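The complex is shown incomplete by one protein chain, all other protein chains being positioned as in the whole.
Presenting chain A:
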Amino acid sequence: MGAVQSIARGQGIAQRAKTALAKTPRRRRRLPLIAWVFLVPVALLLLALVAYPLLNVVWESVHYVNLTNPTATGFSGFDNFETVFEDDNLLPALWNTVLWTVFSVGGEYVLGLASALALVGPIRGGAIFRACIIIPWLIPIVVAGLDWSWILAPDYGVLNLWLVHIGLLAHPVDWLGQLNTALPTVTLANVWRTFPFYTISFLAALQAVPPELHEAAALDGAPAWKRFWHISLPHLRPVTLTLVTLHVIWTAVNFDFIWVMTEGGPLNASTTLPILIYRYALQNFDVGAACALAGMMMSAMATMFFLYRYGFMGLVRARVRRLNAGDA
């Protein structure tokens, strides 16, 4: 009896052990409770501070919300969008945003690539040059903006005084106060501050290129520009695409630089869409219109991001794969 029982129990244990063993991998696949607990704070934070405000933008873009006139409430249909589209400042602001973004990112790309190419490979004092080039990126935007405002000041700014002194200018120019120079000048300051980030990224990518490729090409008599065109540039393509996409988004929505240097002026000459959003909400107190514009900008950004993520990036990956297969 006892023996039978113990055998039965033993079999039971074995059976349970077997099911436990069988279950183990399945249980491993499930996320342990503690991991859920660890995820909760960040998940809540994202819901409260990103998801909720985003939905709020959409909601308020189709409702009357005015800070000075709290009686105006309720569903507004497309009235807020109409307010935005009827604003005479919209098209100039859109055009300014395009100019500001294209010239900023273009300038950053060119300077970043040129400096990275000069830095890559052994050179005496390379670390010092790299340190010098990175300095602008460490300076807070506000300080950079004020610093450039001082250098460019029309009365005692060093740039004007020196340019007049060496005869390039007949008289000092109010770079930030003139309609046709304000936006290009802020763009220059922005390029100055941002291009070092491209330098570091391009440098890292260039250093990852196997040196044998360049050596073999050089042995075969390929001149430097050909090696650059056929070896360096293809290897830079993934980094370039990521950098440019991110910076197009970041630059288009940048508020700080323009606000610190010109506040969108003179006479809206440097007003971009983010400045317009700020004006709608905090100077005209028309939150609905601000949200309508913000919502439209957000859709544009999202479209661009998805094009990048699922369109261009896929093409580039395929190309790089072909390239690597060719190398092998």
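By our rule, contacts are C-beta pairs under 8 Å (C-beta built on N, C-alpha and C of every residue); 3 or more make two chains touch, one makes a residue touch a chain; residues count from 1.
Everything that follows uses one rule, which is that contacts and distances are computed from a predicted model.
Undergrad: Between "Carbon-phosphorus lyase complex subunit PhnI", "Carbohydrate ABC transporter permease", "Response regulator transcription factor" or "Tungstate transport system substrate-binding protein", which matches the UniProt record of the unshown chain?
TA: When "Carbon-phosphorus lyase complex subunit PhnI", "Carbohydrate ABC transporter permease", "Response regulator transcription factor" or "Tungstate transport system substrate-binding protein" are compared with UniProt, the left-out chain turns out to be "Carbohydrate ABC transporter permease".
Undergrad: Per the definition of touch given earlier, which of A:A72, A:I123 or A:A318 contacts the omitted chain?
TA: The one listed residue touching the chain not shown is A:I123.
Undergrad: Taking the full complex into account, find the residue in A:L91, A:L161, A:L267 or A:L315 that is in contact with the omitted chain.
TA: A:L161
Undergrad: Among A:A72, A:L91, A:L179 or A:A204, which residue is in touch with the absent chain?
TA: A:A204
Undergrad: By the contact criterion defined above, which parts of chain A meet the unshown chain? Give residue numbers in ascending order.
TA: The missing chain touches chain A at positions 29, 31-32, 34-39, 41-43, 45-46, 49-54, 56-57, 60, 65, 111, 114-115, 118-119, 123, 129, 131-136, 138-151, 153, 156, 158, 161-162, 165, 192, 196-197, 200-201, 203-205, 224, 239, 242-243, 245-246, 249-250, 253-256, 259-260, 274, 277-278, 281-282, 287, 290-291, 294, 297-298, 301, 305.
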